[in-house]
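The complex appears here minus one protein chain, its other protein chains still in place.
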Amino acid sequence: METIYQLIAGWFAGKPEWLPLAIAIAVPILFIVGVYPAIFAYTTLVERKALGRVQNRYGPNRVGRWGILQPLADGLKLLTKEDIVPRDADKFTHFLAPVIAVIPSVLLFAIVPIAPGLVPVNLNIGILFAFAISTASVLALFMGGWASRNKFSLLGAMRAVAQVVSYEVPMVLAAVAVVMAAGSLSTLDIVKAQTRGGLEIAGWFVFQPWGFVGFVLFAIGAMAESARTPFDIPEAESEIIAGYHTEYSGFKFALFQLGEYLAAIAMAGITVTMFLGGYLGPGIHIPYIGGFIAAFWFFLKLGCMILLNIWIRGTWPRVRVDQLMGFAWKVLLPMSILNIAVVGLWHFMGNKVLAWGVTAAILGLAFVILAKISAAGNIEKRTYRYAN
Amino acid sequence: MIQQISPIPTGMIETQTIEVSIGPQHPSTHGVFRMDAVLDGETVVGLKPVMGYLHRNHEQLAERMTWLASIPYTDRLDYFNSMTNNWALCLSVEKLAGIKVPERAEYIRVIVSELTRILNHSCVIGFMLQDLGAWGTPLLYAFREREKILDLFESLSGARMMCNYMRFGGVRVDMTDAMVAQAKDIVAKFPRFLDEFEQLLSNNEVLLARCQKVGILPKELAINASISGPMARASGVDYDIRKVDKYGVYGRFDFRVPLGEVGDVYDRYYIRVLEMRESIKILNQALRDLPAGAFVAPEVKLRNFKIPPGDGYGRVEAPKGELGFYLVSDEGGKMPYRYHCRPPSFINLTTLEDMCLGHKVADVVIILGSVDIVLGEVDR
Amino acid sequence: MAYDEGLKSELQKSGIFVLPFEQLYNWGRKNSIWPLQFGLACCAIEMIASAASRYDLARFGAEVFRATPRQADLMIVAGTVTKKMLPQVVRLFNQMPEPKYVIAMGACAISGGPFKDGYNVLKGVDRFIPVDVHIPGCPPRPEALIHAIMTLQRKIAGQTLGQDQRWYEKSATTEFPIPAFGAHDLEPPANREVWQPPRNYTDVTIAEVLKK
Partner (left out) sequence: MIEQLRETIAQAVPGVTLEIIQSTPAAQQPALLVDRDHAFATAKFLKENQQLDFCSCVTGVDYPKLGQIEVVYHLYSVAKKTGPVVLKVRAPRELEQCRVPSLTPLWRGCEFQEREAYDLFGVKFDGHPDLRRILMWDEFTDHPMRKDYVPPKDYEWEPTPHDDTLTRAVEVAGIIPPSAREELEKAKKK
């Protein structure tokens, strides 16, 4: 916002003072409202096609070339569907829930930088803002599930609350490690802190032992937070029909989907920002076109994260409620706390090569121990005998 | 003092159970099956199976038509495995009428039945993983393999699913050399698919954590509740009708019967994988030894077919368990006086409640998936 | 809803594409038919097979099998409808949002099929709910189901806004009466508003045919 303001303030020298400000505010808003929903629409298409490829089939390809108009057709149809509100539902809450589901997801994009200096709002508490906002989405899930007066919806709502609240903790702690290393809560500063090395790659936090652990923790947390497979238990289709949005039809259902996907995309964006160097990449310092190259790198990384999401969805079974909670509290939480301590160690060790080895050893050992403890009671190797 | 501040007595928090009707339209009830579940939070504290939503009066219809006319109806019992269903009825009728089946027909029957078993088991595993939430990938892989087997069935009988292939005293049409080559090709390629399938799934942590020690069925209960098929063998019951009765020519083949130890969902999953490998062994032997000769007993007159008065029970090892037919013939002998089908998946549901109690809702669907029911057979 | 075809092609030549709202609406509906994940019997397996790799229903944008009727457009009645199941089928149909379509897949759904003589088998689902496309076969091959979906798409493309559509008549209710379980049969045994027996249906008996 500031960058745009500075850029265009000069052009409007003689005009009223509010005009450049208004434009500077309007452009990011239009960008967020225009570009990210388009990404959502095509994510659904890419997801359907990618799942198709995983399953040896084509996926949508009849509407336009390569099925490129499929999301439009879906959107049009969902817009014109009848809107059903169950007779016993709490009508106001039922109406409000999908709206609330979308708002936090959209707000999340406000702090995701896409090019040097180009972030919709450069908040100096950016990361804090993101977590504060993203937790609000659970409210929508619960409202939707509660207002529907459906037992499956209610079960889904309960699961959603339990899951999102639990995964918030390791996720925030994983982010704390990054904040400690970068020394700032601002997303732009976090990206800047990863600037090192020739091709702008070596400094990414994901290449540090603690950063890698943080990345994995954060990615898992983000997946759970946005209820994606294998953590899609709030809407587990094979168990509780469609979970909290069982009773939603037409555009309200589309809004729920929009909120879910936007949250997943925004979380992917934040993951990219915090661990994968944001917009950093070769060639971002070239004059004039550097900004575009940076945006390209950012969206490329974002796309990779989304594809990773889809890939996992196509291949992994779903975990169970108690296992999900156990995993959050027994594995992720200790790991994330240890990770914070390790970042401190990293910070105070002068020799970075030695520090690399030591921290990697500590984290690896901790992971092995935790995996043993958490899995020992359950998983066993079996051999089978044959009848004589 | 410690006594007073120790955990809140359960009476203080008032909890309520909720009653949820899972089905008849539910993605993981494999058709129109219903479970009336009582839930305490996520935990199942009561569960009653309710069936009959696909009760198509197969038995009564069969009592109104000739013996032969019932064969196409048996296809629609367990609509995955029309071949073994046909065989069960033909075997029972042959037992009652004392018909001897030619060698070649017996071998062809073994070949198509074992192919059916492979088809059924791979699809069942696919469905089970679908219930686990694997978004269709294993299921669609299984269906890809199924199509290859169905191609063979189609060239053999003219229909994909409802083959209507067997006749009293043999099979309807002969298996040509080209079809034998096709079957050999399927059998040769199948182990690779199975390896791929296992690589993807058998050691997946989520699958192991979800399936192990869930829905345990003890051996004694399994026998007492008349559980049969892979489900009983997963509980360690050494009972395979192919070995016990040695019907057809099963006595000549070298194959083993895998047995589970624990009797949980994972065992039921893995026993099926192992059984598929044994089926491939049987198929290899049967295709190698397939003799020449008649494919149907020439002395059997299918037109105006009659059975002397009396009753009898015949059974085969269908992929889902013991499939039997209890037939009563009366004075005329042209039509069955009483025609009863002993469906394995119906009886395997007896212990569903015992297996599900105390588990979570998410486990109920995979336990049901591991029982392997087909509603056409449960309700007939 | 008349529009000038000549004017439309005239404008198209100069690079302006005009589309009646009706066509856009129908285009959206027909290309995004989400079926209800609802299998009754044997035909359901072929329904799954048609979504699997060899036949791939997804090409038509119709692979999104929704488990909840609220989000589905199309009900594929795949298999025998028994009298015990029928109230649930009608209820599910009522729960779907308009516009909604029904495909009766297989002989059983059309007429009772081979099980027509049975005491618990409904002789055709069109006795209770309106059916858009019938597919014969026992079971129909997956190609037949794909053809039915294409037929449905053609049917949707030919519909006009505001006329003859159930969901545009404000007075008409879209709730179909759910039959009750009776002591011997369903009550009533058919929904006469949806289904009328064909002419001479009841007064011709098999005895008369035999006399000929």
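For clarity, chains are labelled A, B and C in written order, and residue numbers in each chain start from 1.
FYI, a contact is a pair of C-beta atoms (placed from the backbone, for glycine too) under 8 Å apart; a residue touches a chain by one contact, two chains touch by 3 or more.
If you're wondering where the values come from, they're calculated on a predicted model, not measured in any experiment.
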Touch partners, limited to displayed chains, of the chain removed from view: B, C
Per the touch definition above, residue among B:38, B:179 or B:225 touching the missing chain: B:225
Contact partner of the left-out chain, one of B:20, B:37, B:171 or B:237: B:237
Option touching the unshown chain, where B:43, B:66 or B:285 are the choices: B:66
Missing-chain contacts mapped onto chain B: 51-52, 55, 57, 59-60, 64-66, 69, 95-98, 221, 223-228, 237-239, 244, 307-313, 315, 322, 324, 326, 328-329, 337-338, 340, 342, 346-347, 349-351, 379
Contact set of chain C toward the excluded chain (per top definition): 83-84, 116-120, 123, 181-185, 189-190, 197-198, 200-202, 204-207, 209-211
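One rule holds for everything that comes next: only the chains that are shown with their structure count from here on.
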Chain contact topology (line, ring, star, complete or other): complete
Remotest chain, chain A as reference, centres from CA atoms: B
Length of the line joining the C-alpha centres of chain B and chain C, rounded to whole Å: 32
Length of the line joining the C-alpha centres of chain A and chain C, rounded to whole Å: 40
Residue list for chain A, restricted to those that touch at least two other chains: 55-57, 237, 241
Multi-partner residues of chain C (at least 2 other chains): 52-53, 67
List of chain B residues in touch with chain C within their complex: 24-27, 31-32, 52-58, 60-61, 64, 72-73, 76, 79-80, 139-140, 143-144, 146-147, 160-162, 375-376, 379
Sites on chain A touched by chain B in the complex: 51, 54-57, 151-152, 154-155, 158-159, 229-230, 232-233, 236-241, 313-323, 375, 378-380, 382, 384-387
Interface residues, chain C side, partner chain B - complex: 37-42, 44-46, 48-49, 51-54, 67, 69, 79-80, 82, 84-85, 88, 92, 114-115, 117-121, 138-139, 141
